[in-house]
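To keep things clear, I will list the structure first and then write my remarks on it.
Omission of a single protein chain aside, the complex is shown with its protein chains in their original locations.
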Amino acid sequence: MNLFVENAWIIPVLPLLAFLIILFGRSFKLYDNKKISLYSTVGSTALGLLFSTFILVWAINHNNALYQHNFTWIQAGNIKLPFGWLVDNLSAVMLMVVTSVSILIQIYSHEYMNHDDGYHKFFAYLALFNFSMLGLVLSTNLFQIYIFWELVGLSSYLLIGFWFKKPAAASAAKKAFIMNRIGDFGLLLGVVSVLYFGYSWWMSSHQPLLSFTALSEAGSFILAHNSPLIVTLITFAIFLGAMAKSAQFPLHTWLPDAMEGPTPISALIHAATMVAAGVFLIARAYPLFELAPVTMCIMVFMGFITAFVTATIAIVQTDIKKILAYSTCSQLGFMVMGMGAGAYAAGLFHLVTHAYFKAMLFLCSGAIIHCLSDQQDIRHMGGLRKHMPAVAYTYLIGTFAISGILLSGFWSKEGIFMGLEAGKYWIILVLALLVSGLTSFYMFRSYFLVFEGEYKGESAPHKPDKVLTLPLIILAVPSVILGFALSGSLKCIGIGSFAEFVGYAGEHHASLILPVISLLLSLTGFCAAAVLYWDKAKQYVSCDPAIIKDKLSCCYNFFSNKWYIDDLYYGFLRVIFLPLTRIFAWFDRTIIDGIVNLVGESVKLAGKILRLFQNGQLQTYTAVLFGGLLIYIIAVVAFWLL
Amino acid sequence: MEVGLIHFIILSAILFCIGILGLIVSRNIIKVLMSIEILLNAVNINFVAFANYTDLGELKGQVFAIFIMAIAAAEAAVGLALLIALYRNKPSVDVEEYDILKG
Partner (left out) sequence: MDIIYSLFFLILSFTVVTSALGVVFLKKIVHSMVSLIICFLSIAGIYILLNADFVAISQLMIYGVGITIIMIFAIMLTSRESEKKLWIAFAPRTLFAFLTSIGLFILVAYTVCDDFEKNIKDIFNINPPGIETIELIKQSGTSVIIGKQLFTNYLLPFELLSVLLLAAILGAVVLTKKDSERLVNPTTEISGKEG
């Protein structure tokens, strides 16, 4: 078993090799067969899955499992930046999640992208993303995670803009990358500050620089020698990175636009893995966050605002992928809220369960879009349960999970609510419960509008392929059982709780008030959606959604314009930022280019002056000759006399 | 006042500077050639002065002065032959008109 742990570096390297094979194989037109790209990518991920399974087993069997191996990558004087892999409970869990979701999505996208021209490119990018994400999960220190952070952002950009000939996709990719950069700036500041403020500690201890295992001691050192404001600022800077990557308010606007990419990508990156990287970073840097209660408070508020805002926007969306995107934002807000309130384990548990059911939901929507020939508007769908029952039932399972009705989402959200209660964020707790109800409402709205009722579309839907539905069914399994298995309620059977496995178990209240209230609210949401959108329920209570839309039209407009945040950003760019760049562009063109041109012009000028000496007259040349002779003699005499 | 080596050197220097002046300032080619002769004479005076005050045993300076004179004569002859040849092409002795090598 130790063999797998010590060679955990293979897990990211294999997808990198797959990427290189596809890259060079296709650049030099060495092969044309789609199977080679498919098998190299899927094979690398399958081997990674195998390794991850063994690592997980190893981690379960060991108490306090921790294995770290570091190389010195860059050395500059005393500073030795390490690079290596860290295998502990948290990374074992994340490896499992990433590789399992990844391999299922790769199998799915073989069928989804089969008729696309960029098939090989897609798998190459998938392999690159795999490499980046797995490297991020296995990072040992803040610096390495920053490298893979950037790589993940790059893969996301490449994949969102996969169909770059569509202008909307290209600008969505740009938007995602730029917003991520804003966060990366914060992350870099935070990383460098940790090194700077704790420099003497890092130098005197023999830990690898900026490594996660030594963060708590370094953090206490920084707190002891600097004001608490410094620690707050450092942690806020790191949180800024997480904010951009995990799409928190106000840097959340890139995630819905990122739905321009192919659906498998939305499933992989923008549901399961990349957006979870932010939460993962918070988890890794948690020792630092614990020392800054102000930042934790800010995290709770930002998480809540994200959850609330995006949930309200999701209510009025008509594109199925946008609904799911906003729900991802909302759930990420829950995760960040949980971590900010101190419920570290609950946040991570929600991350794991969310990865599985959100991936499944996105893959379902992909199957629907594929079978309806790229139709994404839910107003043109309906009654699809008869045409594709497998998709419908897995979607239903996912909806139950996300709404927090007894399947896995319920257990993880319960942990978050417990954390909020323990941190005494009463108002936030109440409002978060309401948001959970809203979640249930809009998810069931989407289910009823898509799968129930009459088919409102134009062309007839065709049946989905087995390759499309198989990953859905496989993903449904963890969505159902993970909640029951890992929340600690089955301790008697010997499967310990996730919280204990990951650390920071915290107290476990035996009270049932919170779970019951959240269950009730979710059911309320279900009923409201049923009443508005389900024909079968309309027989009992009649309520027309159009009337409600008219009465609350100002709210409706506000929500459907995404709270005007995008407009605010564009206005800022147009009014403030672009004129500023014009000034800088003027500076660059006139002054800096002017200096460069000046050098050229001065040479020309010197040439013009020197040309006057070449007038073809003998005496001018003689004059210059004697002048030079004089200067030479002066030099010699000066040298001789002194 | 006692006339020593220094005075002859200063005389030679004055002549040399006048020669340079004439070489560059004159507009007539023949005056330029005459200034070159003045230059050579200045150098001759220098050599002979040194020979007189330091080397009366072997008089190397005077020997060299004789060589210079011979070479000056040859150079004057060839220079004036060149002038005649130039004059055939362009019947002018104005230095400023000979600027075909301009640029």
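Labels A and B are assigned to the chains in the order they are written; within every chain, residues are numbered from 1.
Here is the rule we use: a residue touches a chain if its C-beta (ideal position, glycine included) is under 8 Å from a C-beta of that chain, and two chains touch if they have at least 3 such contacts.
Computed from a predicted model, the values in this text were never measured in an experiment.
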{"item": "Chain not shown, touching residues in chain B", "value": "1-11, 13-28, 30-31, 33-35, 37-38, 41, 44-45, 48-49, 51-60, 62-63, 65-67, 69-78, 80-85, 87-91, 93-96"}
{"item": "Contact set of chain A toward the excluded chain (per top definition)", "value": "619-620, 623, 626-627, 630, 633-634, 637, 641"}
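What we mean here is this: only the chains that are shown with their structure count from here on.
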{"item": "Cα-centroid distance, chain A relative to chain B, in whole angstrom", "value": "90"}
{"item": "Chain A to chain B touching residues, read off their complex", "value": "611, 614-619, 622-623, 626"}
{"item": "Complex interface listing, chain B residues touching chain A", "value": "20, 23-26, 32, 95-96, 98-103"}
